[in-house]
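Of the protein chains in this complex, all but one are displayed in their positions.
Going by the order they are written in, the chains are A, B and C; count residues from 1 in each one.
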Amino acid sequence: MYKKLRQFVYNVIRDDGEENRLNSVFGTIIMVLIIINVLLVIIETFKGIPELARTVFYYIEVVSVIIFTVEYLLRIWTAPLKFPEMKGALARLKYMRTFMAVIDILAILPFYIPFALPVNLMILRMLRLLRLLRIMKMNRYTGALVLIKNVITRQAPQLISSLFAVFLLLVLASLLVHSVEYDAQPDVFENAFSGLWWAMATLTTVGYGDITPVTAIGKFLGTIIALLGIGLVAVPTGIISAGFIEVMAEEKAKKEEKEPEQETKRFCSYCGKEVG
Amino acid sequence: MYKKLRQFVYNVIRDDGEENRLNSVFGTIIMVLIIINVLLVIIETFKGIPELARTVFYYIEVVSVIIFTVEYLLRIWTAPLKFPEMKGALARLKYMRTFMAVIDILAILPFYIPFALPVNLMILRMLRLLRLLRIMKMNRYTGALVLIKNVITRQAPQLISSLFAVFLLLVLASLLVHSVEYDAQPDVFENAFSGLWWAMATLTTVGYGDITPVTAIGKFLGTIIALLGIGLVAVPTGIISAGFIEVMAEEKAKKEEKEPEQETKRFCSYCGKEVG
Amino acid sequence: MYKKLRQFVYNVIRDDGEENRLNSVFGTIIMVLIIINVLLVIIETFKGIPELARTVFYYIEVVSVIIFTVEYLLRIWTAPLKFPEMKGALARLKYMRTFMAVIDILAILPFYIPFALPVNLMILRMLRLLRLLRIMKMNRYTGALVLIKNVITRQAPQLISSLFAVFLLLVLASLLVHSVEYDAQPDVFENAFSGLWWAMATLTTVGYGDITPVTAIGKFLGTIIALLGIGLVAVPTGIISAGFIEVMAEEKAKKEEKEPEQETKRFCSYCGKEVG
Partner (left out) sequence: MYKKLRQFVYNVIRDDGEENRLNSVFGTIIMVLIIINVLLVIIETFKGIPELARTVFYYIEVVSVIIFTVEYLLRIWTAPLKFPEMKGALARLKYMRTFMAVIDILAILPFYIPFALPVNLMILRMLRLLRLLRIMKMNRYTGALVLIKNVITRQAPQLISSLFAVFLLLVLASLLVHSVEYDAQPDVFENAFSGLWWAMATLTTVGYGDITPVTAIGKFLGTIIALLGIGLVAVPTGIISAGFIEVMAEEKAKKEEKEPEQETKRFCSYCGKEVG
């Protein structure tokens, strides 16, 4: 009986792609709840919200947290079905350390902390921001981000390298611009941090224009850095392009392996040769 | 006689690539009319246009709408020739629901509404904007956008995924920047919406600079988001690059399949191997 | 004797890649002269240049124009050697209509016009700008731009299509933003032209920030257009990427065809298969 109930609950809340009717109903409910929660966080930033609305928002928050808490507990309870090769307690511990479980707990904990500990306003606000992690829960119910994640994971070493190069360039550029512009604009390029803000805006081609060099040598430096900024965009773009091309080619190959009975003529997309 | 006339009219207005002399004359006339219409919409935004010019513009508008209306009616009339597998009324209904037919009706309707219904100035202005849809009518007479449309359609699922990722990132970034900068600039980062405007300008690397963070933590957040903005550009670029490469390779393969008699040596562009 | 002299002159000034000693000396002299000319145009924009320097600059200009004129005349004289399949006068006429010959004449003509015709200051200034065309003369002596030109030429139809799409988007965006923002900022979004300037800065992600929407609906429109701007960058980037990949693969194939004796093992860079 217990095992049957657990299996039933697991089938409802499982998120490993094996879909069934109840499962997708459950997923949709959680998705709607997440979207409502995010909308509330957005609405709360607007001024002049009447007291009544605030009360309603609070009750929605309470209900959401209860549902998310129950969801979290059920996921722990059914963890042994997710990791069948492990004993109960171990499977649960393992589940609690997964990325999605950590997101789940961080997304509800901030609600409980003020009841348990005395917190000041500053910390309370920080805690409230953690509610935004609820957006990440969406990841469980949508397959939309899988391909992008795959490409980024596959190209991670090169992307990290290019990020490292960006970082070195940022530090160099910010120190150079600071030392070059400090005499002309001591209030604007106050320290290396101001330089970093400018270097970032230039290298990423955002170019806010709140800080710009005014001396001839500073502008010359700015020209060099902006041109490097184009390269900076080009490197990760090249890495990600190459990744997408590879992943798409692999997926095509897999698909064609699966459907060999399909006897229409196929041609190598590169050499135009017929492919048996 | 009726059938012959309808066939003749259909041959003049058909837009399915089967070109003939009258057809291309008709297409050119409509294209010129569309361009005149768009130019008029542009010119009308300038101040100090003399009353006489306004009168001329109005008559051009009237003539254009009459021509477009006749065109629309003729297309409905000849719909059974476009969908020969359907009966008359059904074919016409089907045609009226096609994308281009909807564009056609939306581009002329705003002219007639004020005669039929009492509308206030606000709605009238909105209706006038619908005239811009006439630009979309051009699509029927030019093949220029076909390749781009093909690539985008083929990569649509990945592009939508990356748009979804962008959207999540935008919401997260706008709420974070609002909560971080609100104390320092309560008038600038008023609510989540101001944060969104900043996050958009930063993630897309537009960087207007009308709103920028001033606190150290806000600038740090800005740096992270701007760097993610580079990735944001890289992902759709990678997707579209991969799409163009695939489409171009397929077109090449198709072309070579069509012209097998051409006996010049060909080489696989990737391995340099001769290809039979 | 005449033919021998003409052949000698032609060998000195020919620009078809068949290099020899005199030819490269001549090319270097012209290149240096071009660079000096461009530097002069730049320097002349600075204020406070002493009268003496201006006089020197004028004499450099005179000498340059004389040399460029002689070069132009010699190129016309030797044209029959460039197009040996044509008779003298015809070959010369054909040469005068080539792109580089038109550049040559436009780069020197502005110097002579004021002597022949009375011109006002405005036209004189315009004419002086034509001197910048001398930069284009460099193209004859450097192979650096050939690969880029090849890729762009090969992808021209797609690039023009994407430019057409950009143009439609620009017109639509500028009219929309004008009609949305006009009431709130009648001085800033004065007419369609102001809207165009904003739409351009947003779609290309330049984002000067001199004109930005302030209404909620205008900012929403701005967000959509900025996101489309990312796509706008992605499309030509994808087209050009695909072009470079193709051109590079073809060059590799050609090179390997030329050097078949080289017996090191080669592998298809895509399937890892050994290639005979």
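Quick note on the criterion: a residue touches a chain if its C-beta (ideal position, glycine included) is under 8 Å from a C-beta of that chain, and two chains touch if they have at least 3 such contacts.
Nothing here was measured: the structure is a model prediction, and the numbers come from that model.
A.B. asks: By the document's own contact criterion, which visible chains does the hidden chain reach in the full complex?
C.D. replies: Spelled out, the missing chain touches these shown chains: A, B, C.
A.B. asks: Among A:Thr45, A:Ser64, A:Thr78 or A:Thr205, which one touches the chain that has been omitted from the display?
C.D. replies: For the chain that is not drawn, the touching residue is A:Thr205.
A.B. asks: Considering the complete complex, identify which of B:Asn37, B:Ser64 or B:Thr237 is in touch with the unshown chain.
C.D. replies: The single option touching the absent chain is B:Thr237.
A.B. asks: Spell out the interface residues on chain C facing the chain that's missing from view.
C.D. replies: 38, 41-43, 45-47, 125, 129, 132, 135, 138, 142, 144-148, 151, 163, 166, 193, 196-197, 200-201, 204-210, 232-233, 236-237, 239-245, 248, 267-273
A.B. asks: Touching the absent chain: which residues on chain B qualify?
C.D. replies: Interface with the chain not displayed, on the chain B side: 205-209, 237, 241, 270.
A.B. asks: Tell me, which residues in chain A touch the chain that this view leaves out?
C.D. replies: 157-158, 160-162, 164-165, 168, 171-172, 175-176, 178-179, 182, 190-193, 195, 201-202, 205-209, 212, 216, 219, 222-223, 226-227, 229-231, 233-235, 237-239, 241-242, 245-246, 249-250, 252-253, 256-257, 266-271, 273, 275-276
Heads up, the rule we're going with is that only the chains that are shown with their structure count from here on.
A.B. asks: Pick one for the touching-chains graph, please: line, ring, star, complete, other.
C.D. replies: It is complete, because no pair of chains fails to touch.
A.B. asks: What rotation angle takes the CA atoms of chain A onto those of chain B? Round to the nearest 5 degrees.
C.D. replies: Rotation angle between the two copies comes out at 90 degrees.
A.B. asks: I'd like to verify one number: the distance from the centre of chain A to the centre of chain C, where each centre is the average of its C-alpha atoms, in whole angstrom.
C.D. replies: Roughly 43 Å separates the two chain centres.
A.B. asks: In chain A, what residues contact two or more other chains?
C.D. replies: Those would be 205-209, 237, 241, 270.
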